[in-house]
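Here the complex is missing one protein chain, while the rest keep their positions.
== subunit A ==
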Amino acid sequence: MNQYVVLRVITKLMIPVILLYGLYIQFHGEYSPGGGFQAGIIFAAGFVIYSLIYGLDKAQEAISPEAAHILAALGVLLYIGIGIASFFLGGNFLEYKVLLPDDHAGETFGIIGIELGVGITVATVALTLFYSFAGRERD
């Protein structure tokens, strides 16, 4: 669809807004509706619309399927890493308040951290799903 100027221009204008909105949902997750899952999907939607208009190859230049794989694993590791870190600081699994000296700061830090992990994994898994459907050759 590279030849449609209107689509190309509008998409280019919209993508930064979509990504920014995704980040907003991500970092406001702990005190307003939203969080890592929704943010990840919105973030991935930005890449999906880009590849619909500019082609799969261009989108995969930005985030290659391998990179998406690795990021998906790293997101989960971030989540579990924070959980395990609280073992060693004297709390139970995922007990955020021990992460920082101040209880309240620790909880905020912990929840933002794990939501970030969720966001990264959801975005890259959604992207991987899109890649594997879009990349299928016709039989």
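Here are a few things to note about the model shown:
Here is the rule we use: a residue touches a chain if its C-beta (ideal position, glycine included) is under 8 Å from a C-beta of that chain, and two chains touch if they have at least 3 such contacts; residues count from 1.
Throughout what follows, contacts and distances are computed from a predicted model.
Missing chain, UniProt name from the options "Monovalent cation/H+ antiporter subunit D family protein", "ATP-binding cassette domain-containing protein", "Membrane-bound electron transfer flavoprotein:quinone oxidoreductase" or "Branched-chain amino acid ABC transporter permease": "Monovalent cation/H+ antiporter subunit D family protein".
Within the whole complex, the absent chain has one touching residue among A:I10, A:A73 or A:L129, and that is A:A73.
Checked against the full complex, the candidates A:V9, A:I84, A:A105 or A:L129 give a single residue touching the omitted chain, namely A:I84. Across the interface with the omitted chain, subunit A contributes residues 69-70, 72-74, 76-77, 80, 83-84, 87-88, 91-97.
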